[in-house]
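Written below as structure tokens is the structure these notes are about.
Removed: one protein chain of the complex. Kept in place: all other protein chains.
Take a look at subunit A:
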Amino acid sequence: MSIDWASLGQVFGISLVATVGLVGVFTLGIVGHSARGANGTPSALGRLGAFTCYALCLAAVAYGIYIIAA
């Protein structure tokens, strides 16, 4: 009986990195998006950063769909 430790390790590593990475990036996006400047107006820098984060996440989703379809 041969247990495929290599695949198991890969699944473990990729899942962990992808999850933590994506959640982290998306959270940064949310935080940036909801950030407010001193006078209560949305900060431009925050929004720019947020949309960059969202774009990264969208790319990840697109890659996910590609994996499903492939």
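One rule holds in what follows: a residue touches a chain if its C-beta (ideal position, glycine included) is under 8 Å from a C-beta of that chain, and two chains touch if they have at least 3 such contacts; residues count from 1.
In the analysis below, contacts and distances are computed from a predicted model.
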Undisplayed chain, where the name is taken from the UniProt record, one of "Monooxygenase", "NADH dehydrogenase subunit L", "Phosphate transporter" or "Starch-binding associating with outer membrane": "Phosphate transporter"
Residue, one of A:Val31, A:Leu45 or A:Ala59, that touches the chain absent here: A:Val31
Hidden partner interface residues of subunit A, rising order: 1-4, 7-8, 10-12, 14-16, 18-20, 22-24, 26-31, 33-35, 57, 61, 64-65, 67-70
